[in-house]
Each structure stands twice: as C-alpha cells, then as structure tokens.
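The block underneath contains the structure these notes are about, expressed in structure tokens.
Our next item is chain A:
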Amino acid sequence: MVNSFEFEGKQIHTDHQGYLLNVEDWAAPMADIIAATENIELSANHWEVINFVRSFYLEYKTSPAIRVLVKAIGQSLGPDKGNSKYLYTLFPVGPAKQATKIAGLPKPAKCI
Partner candidate 1 sequence: MNLHHIQTSAYTDNALSLCLRYYGVDDAILLAGDAINCLLDVNWQTQLQGKTLYLLESDMLSRGLKTKLENSLNSSHITVIDYAGFVSLSLQFSKVITW
Partner candidate 2 sequence: MKKISILFRHSPYGNAASREGLDLALLSASFEQEVSVIFIGEGLLNLLPNQQPQLSGVKDYIATFKAMPLYDIESVLVCEQSLAQLGIGINELSLDCESASAALISHHLTLSDEVLVF
C-alpha cells in the first residue's frame, strides 16, 4: 500500500507506515512534518541524531542498528549522548525506527 502527503506542492510517496519511498524526496523542512506524525517536536538534540543517521545511510546504504547508532553517536557526540537511554528520551518509540523515518530513510530491516 502506498500513501502520500503533499510537501511544497509536490506529492511525496511513503509506505503504509509513513517511511519515504525515495530518499531523495527528503528536505530538512520536511522533518518537522514527519516528526509531528510521531508526536515529536524537533530540538537541536534531535537534529544531531537525524543528521547522523542520514549521513550514515547515504554512506553505507543501510540504516544503523541501534547498537551501532549508540556506539557511533558516543564516538562523535560524547558518552553522555552515546547511550540508549538518552536516545530513547529523544525518540520514545525507538531511536532507530523514528530517527530514520524523520530523516526520510527506509525503515531499518531489523529494528533492534
């Protein structure tokens, strides 16, 4: 099933869970719209994670598993942010699931 929403006059297609079908369709202002559907109001802290998962995806063509996300964020943003408690505070339903969705990436194949 394909869904879509309108963004700046263009139809953006998503899967039935709201993940974008085309990574290229994403633009930063779209993040707030997707975040709202997840009941998240984006702060600078959210953006650090969103930018991270997006660049991870563009480089490795896969979304990071939660363990890798925690580790890599710890390495680049410091240990107080590199832990799953912090990430779950930002993305209560699941950091990998929600951050990738807001970043316009496909749903991680194995969400753990």
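Selection rule: all candidates are chains of the complex that A comes from, given by their letters.
In this section, a residue touches a chain if its C-beta (ideal position, glycine included) is under 8 Å from a C-beta of that chain, and two chains touch if they have at least 3 such contacts; residues count from 1.
Given the structure is predicted, the values throughout are model-derived calculations rather than measurements.
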{"item": "Of the listed candidates 1 or 2, the one touching chain A in this complex", "value": "2"}
{"item": "Touching residues (chain side chain A, partner candidate 2) in the complex", "value": "56, 59-62, 64-68, 71-72, 109-110, 112"}
